[in-house]
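What follows is part of the complex, with its chains left where they were.
Order of writing sets the labels: A, B and C. Residues in every chain begin at 1.
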């Protein structure tokens, strides 16, 4: 498919990990679908930024490490990994505390980015 | 115009499955197409054939199946989400050594790739969830 | 084309309504469905917020509004009622369609 025909697809992650499975299953979908040759990105905003927190240790709960799945995003050929600045600030998280170095964007720029997509996937 | 729908919640507990069905029915009535409805997360529970619903209440899985029968809508249950939650077709049931299966007629088990494919091919993809 | 934002959550219970209004660009459309319709009630804090979002087209799904016991007289000004057919038309006219779950 020619680049001009590629669809821009954005996964929007607004939920915290562990309390629900939404975040994890969205990541599973992204990793399966990333190979479809489209222009795929992922955005973390609101409680979704908690998915990026380093040092997640869910062992005592017997749950899979969601932070490790997030880190694996860097292995995929993604158009971009975006993190909303205001969401980080409201939650007292700093970029240095995150499992990966996404592109931190102010809300106004993330809003623009979301509006430019062909497809927005929410979970 | 060709629509694809993603349903993220099971029947009854959340209104998402109702809203998606009403949207699909209206779109079809207006002459649009629904190429596929993909069921993910708890949405896979829409595909059970074991539901017992009082006569005076809507039967959500059967309502979906009718849409498939009358309009050729492709109803796809995500295999990964379904296995975890105990929704299996006969082949999956056998493959995993289960003594039963519960997928309703009109639905089929498919992979996540089929959602992505829908998203690429359809003119619009709408997500219904909680 | 501009975005159609879908909100199906009560603004009193969840942050989807607030987050959507913070992110919706001028010229985009916002459609309140399911428990989202509570965001359009006159005389409430979320309703005031919606009323002031004059740079967006704002719609309420009438089937969900009626189900919950409300009619157009309960809504803030500037909000248009649509039925499911209108919902389909909005989805045709906008791209992408973004759900705030």
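Definition applied: a residue touches a chain if its C-beta (ideal position, glycine included) is under 8 Å from a C-beta of that chain, and two chains touch if they have at least 3 such contacts.
The structure displayed is predicted, hence computed values, not measured ones.
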Subunit counts for every protein chain kind in the full complex: A x2, B x2, C x2
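Please note the rule applied: only the chains that are shown with their structure count from here on.
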Chain centre separation in whole Å, for subunit C relative to subunit B (CA means): 26
In subunit B, residues with contacts to at least two other chains: 8, 125, 127, 129
Residue numbers of subunit C (touch at least two other chains): 95-97, 99, 101
Sites on subunit A touched by subunit C in the complex: 12, 14, 22, 45-46, 107, 110-112, 114-115, 117-120, 122-123
For the subunit B and subunit C complex, residues of the former touching the latter: 1, 3, 8, 15-16, 19, 22-23, 25-27, 29-30, 32, 123-130
Subunit B-facing residues of subunit C, complex: 6, 8, 33-35, 63, 84-85, 87-89, 91-92, 95-97, 99, 101
